[in-house]
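One structure is given below, represented as structure tokens, and several questions about it will come after.
Left out: one protein chain. Kept in place: all the others.
Each chain carries a letter (A and B) given by its place in the written order, and its residues are counted from 1.
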């Protein structure tokens, strides 16, 4: 049964790597993005091909041109072999910005992250990522204002996910 | 290893709270929605701010104006500390209704549920939810009829998920 428990824990930690990446990108928390990769990790992205150390400033510049992003992931399947794992994660990424009728700022992409991860020093991280773009659809002209106020997001420590963190004493994850 | 197993079980039960909420909303099962919150739980929503006991009739009225909804969740990350947890869940909610060219009835929203959950009497539930709206896109005029019949949904016990339940003897969850 220990093998089963180890497998399930590995799966959880591997999933968390991808979740940290997405949160980091969407909240502009580049340290969190970086934490998803091992040092020297390689990223193959639409428009970028190289090391994580160069990917970080490149993606940060791109994100800075946008008003916000949301990287929603779905299907996540890890094939684990010892300290290595082949991990596929499906997702759709919403991008927005002003003016809202500009399709180069307002669009949604379908993607798959194909990650080669390794466990080093007990921690799973990305060694090589192939970010496959499946489709890109304009959202220009689709924005609707439903005229009701409500909680809003921030790409800063002012976002609710950070503001509520103080309630955690010593987080387990 | 017991700690690991407890963590994984907590994560599963916390995820189920969010899943029950979504199913309840989409099937108009208000008891299921309510079961996701502890009594007196607070909900901050687009257009609503208050206790779950008041949220239920408010959201039920809004849902009644629509033909249907689908709250698809993705990224789900719980940070657990003892009997408390900070839980972020990404999602996209499709809304539809007649006439189908009305953008106030036919739209999709991107959201994040930022939940403070607690375990009380052994059960995890929402104590405070901040439902952050990220974007809202019109689906008016996008409907296509592909001309093929097939299974359909219901917001009642006639939905397939309820009809098949009789096959379960004594469900474990």
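Quick note on the criterion: contacts are C-beta pairs under 8 Å (C-beta built on N, C-alpha and C of every residue); 3 or more make two chains touch, one makes a residue touch a chain.
Please read all numbers here as calculations on a predicted model, not as lab measurements.
Touching the chain that is not shown, out of A:80, A:144 or A:168: A:80 (per the contact rule at the top). Checked against the full complex, the one of B:50, B:82 or B:160 touching the unshown chain is B:160.
The residue from B:14, B:28, B:59 or B:73 that touches the chain not shown here is B:73.
On the side of chain B, touch with the chain left out of the figure occurs at residues 2, 5, 8-9, 12, 16, 19-20, 22-23, 68, 70-74, 91-92, 94, 96, 139, 142-146, 148-153, 159-161, 164-165, 167-173.
Chain A meets the missing chain through residues 1, 4-5, 7-8, 11, 44-48, 74-82, 84, 86, 88, 90-92, 103-104, 107, 110, 112, 114, 116, 128, 130-139.
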